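With one protein chain removed, the remaining protein chains of the complex are shown where they sit.
Moving on, here comes subunit A:
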Amino acid sequence: MTDLTRLTAAELAEKIRTKETSAVEVTQSHLDRINQVDSAVHAFLHIDTEGALGAARAVDDGIASGQPPASPLAGVPLALKDVLTTKGVPTTCGSKMLEGWVPPYDATVTARLRAAGVVILGKTNMDEFAMGSSTENSAYGPSRNPWDTDRIPGGSGGGSSTALAAFEAPLAIGTDTGGSIRQPGAVTGTVGVKPTYGGVSRYGLVAFSSSLDQAGPCARTVLDAALLHEVIGGHDPLDSTSIDAPVPPVVAAAREGASGDLTGVKIGVVTEFSGDGYQPGVLRSFEAAVETLRGMGAAIVEVSCPNFTYALPAYYLINPSECSSNLARFDAMRYGLRVDDDGTRSAEEVMAATREAGFGAEVKRRIMLGTYALSAGYYDAFYGQAQKVRTLITRDFDAAFGKVDVLVSPTTPTTAFKIGERVDDPMAMYLADLCTIPANLSGTPALSVPSGLSDEDGLPVGLQVMAPALQDQRMYRVAAAFEASQDGLVIDRVGELEVA
């Protein structure tokens, strides 16, 4: 019998549609897999067995009564990052601040998944309020990389990447503020896509850095990510930053790319993303990937984006500034944690005690950094200057995309590092997002597709493909072509998990 957990989302949807299997059977096999392996990898913070089976039954009932499927992914299970609200199902954002909170409404992404007949298995682990690159900042303990459970699965969306790489779910949702979809994808050998800013609604996405946050699809294949992108994408009147334009034709582009022909496509290699701090095996994998793209007919040119070297410092001013403002909402009054309310303390004292008890170290660091960067006397030199650098980075992208169709780089400077290795050194942790941050600052789309294993440690490496705003289909075409050129999927080379 076929192991349903090893199939792609596209294959599963087809088997469900043709009644070769049922949505309930597919869902149950994934719930069984979660029960079997999640103790070893800790991808999930909450598993919604009843809700998932109920949603699967509804899909099966619709098929039995002859209705057309609600979407090309009807009946396929998915792991949802715990930063998106789910009505009636706990949403913690990986924080003690929201332990036990049950949202009274669905995020637009959640609502669209439900309407599409996608089966939500549960909520995935993440760095607290999406601040981190390893899931070690989760208040509920880290997730573990299925390639080596002593290593990080990336972050902040490490629960989602782990769920995919451990075959607990064929699809997942992440959110990417500085690389939180792409970096976890790269270090687990899975696909992660940050759409154009505004391409997927932020309504119900617990805000961290509002001008940077973007939800997007995670999967094991480029086509599956494209199918999910079209389900969750599109204009939403509930998000004033949502773009009122059609979703780019990403599924068609993924199918076109699978032919493996890139004749006529111009690809730029970003020269700033190499050198010191890059693992040699990662760079070798990247160089091989570029040669593969050339072999498929693409024209390769080197492109310099000089201001990208200032992306990381600009990001770590803009992001904490927005964070300090957004997280002011956790005030112990209307929802979430409240401590020390013994009748003798003022609201302000209770607020400060609650925020001290409810937030972890990284969240406190960023709130204080942002408070500093926005304060009188420092604003112009820090936040104001960072916003100007942001303009220059966008101009670098504009100039590059005047010459080439897409840009490529390694997704991350290194493969997955060991749990504990960088946890006491915030600057070292921040470097994990060196290559992914520019696309967040400019709002342009970018994805990570597996480019093989690093020759020195046997761990997955990601190839980042970046495209101009609203041209998401370009990166899907290139990524699908690259994926088709490989000898099978990288993730199929992962070893079996050892479960205690």
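The rule is short, and it goes like this: contacts are C-beta pairs under 8 Å (C-beta built on N, C-alpha and C of every residue); 3 or more make two chains touch, one makes a residue touch a chain; residues count from 1.
Operating definition for what follows: contacts and distances are computed from a predicted model.
Missing from the rendering is one chain, named in UniProt as "Aspartyl/glutamyl-tRNA(Asn/Gln) amidotransferase subunit C" (options: "ATP synthase subunit a", "Putative multiple-sugar transport system permease YteP", "Aspartyl/glutamyl-tRNA(Asn/Gln) amidotransferase subunit C" or "Low-molecular weight cobalt-containing nitrile hydratase subunit beta"). Within the whole complex, the absent chain has one touching residue among A:10, A:350 or A:406, and that is A:350.
From the options A:115, A:381, A:399 or A:499, the residue with contact to the chain not on display is A:381. Interface note for the absent chain: among A:54, A:237, A:295 or A:458, the touching residue is A:237. Listed for subunit A, the residues touching the missing chain in the whole complex are 101-105, 197-198, 211, 237, 240-241, 243, 307, 310, 312-314, 316-317, 324, 328, 331-338, 341, 343, 345-353, 355-356, 359, 361, 364-365, 367-369, 371-372, 375, 381-382, 384-392, 394, 426-427, 430, 441-444, 469.
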